[in-house]
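Only a single protein chain was left out; the remaining protein chains are all shown in position.
Up next is chain A:
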Amino acid sequence: MKFDKITMDHGSGGKLTLELIENVFRATPGLDSAILGDIAFTTDSHSIKPLFFKGGDIGKLSVCGTINDLLCVGAKPMYLSSAFIMEEGFDLDELEKIAQSMRDEAKNANVKIVCGDTKVVEAGKGFYINTSGIGKIIRPIDGSNICENDQIIVTGNIGEHGFSILNERENLNLASNLQSDCAQLTSLILPIIESDLDVHWMRDPTRGGIAMCLNELCYKRDFGVEIFEELVPISEEVSSISELLGIEPYYSANEGKMVIVANPVDAPKILDILHSNPLGKNANIIGNITKDHPQKVLLNLNYGTKRLLSMPLVEKMPRIC
């Protein structure tokens, strides 16, 4: 597709984001962190409305997001940087809260925030945090050895962050129990990285939800993905809000989940480890890698029918009736 201007859809983490990376930055969309010998390195910028939400705030989000990106490639998260772009007039008490969340979350993950930067911009320009992270590679997990019949695991209920934020941002007043799943997954994922279990790929399914994550998994590869509707863990709250808004949970963002691709023999053992941690209590094997339909993600429905789970192109809008 050809564009003259950046649109919001370029930032939605879908197909247009991938095209931007390939065509403008001349880079290959790939792993969530670069693997540089024994070091993993990554960066992520965070903007969210509202800045404080049920289940977290932009500070927590910025630390968790980068830690999870490091875990994806088989690294133990070690150090973070933090850079703030703040609008003039931003409330100092709020900034203090955000900074405290970052300290708390870094401490929980046994990660040090070692450098940072602040910039102030004109009022009305918003509030953003960039964090970069360095991790120590325990063993590189880079997706190069993904095989047919590898199992696909998701570590918990999907879609909670996206729906919770939409609910709060747009004052929809739906599903009061719903909150963002924002969490750093060190305690959940590090034991798996440190084990000898055969993991081939990991990704945190953030923007675009697991639909985007699974499409990225087989993007330009010689295999496809199939998942099974009845195996995907979805909470009652997410299920209800999804019905009301006409947006499927597969497309709703997560901020505290991991999709893991693993050898079929080891997948049940990985599941056991995940289930032993509260963060992974709803983990499940949801599907597998297949050579039948390269580059496509198929959803097997409960009725024996199947359909494509397409790569999101534009951000989903709640329907009008």
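We take it that a contact is a pair of C-beta atoms (placed from the backbone, for glycine too) under 8 Å apart; a residue touches a chain by one contact, two chains touch by 3 or more; residues count from 1.
Throughout what follows, contacts and distances are computed from a predicted model.
Engineer: As a check of understanding, state which of "Glutamyl-tRNA(Gln) amidotransferase subunit A", "Hydrogenase expression/formation protein HypD", "Carbohydrate ABC transporter permease" or "Fe-S cluster assembly protein SufD" is the UniProt name of the chain not shown.
Structural biologist: Going by UniProt, the chain not displayed is called "Hydrogenase expression/formation protein HypD".
Engineer: Among the options A:Pro50, A:Gly126, A:Gly246 or A:Pro268, which residue touches the chain absent from this view?
Structural biologist: In the full complex, the listed residue that touches the missing chain is A:Gly246.
Engineer: Looking at the full complex, which residue from A:Ala123, A:Leu231, A:Val265 or A:Leu301 touches the chain that isn't shown here?
Structural biologist: A:Leu301
Engineer: Tell me, which residues in chain A touch the chain that this view leaves out?
Structural biologist: On the side of chain A, residues 1, 5, 7, 9, 16, 170, 172, 243, 246-248, 296, 301-308, 310-311, 313-314, 316-321 touch the unshown chain.
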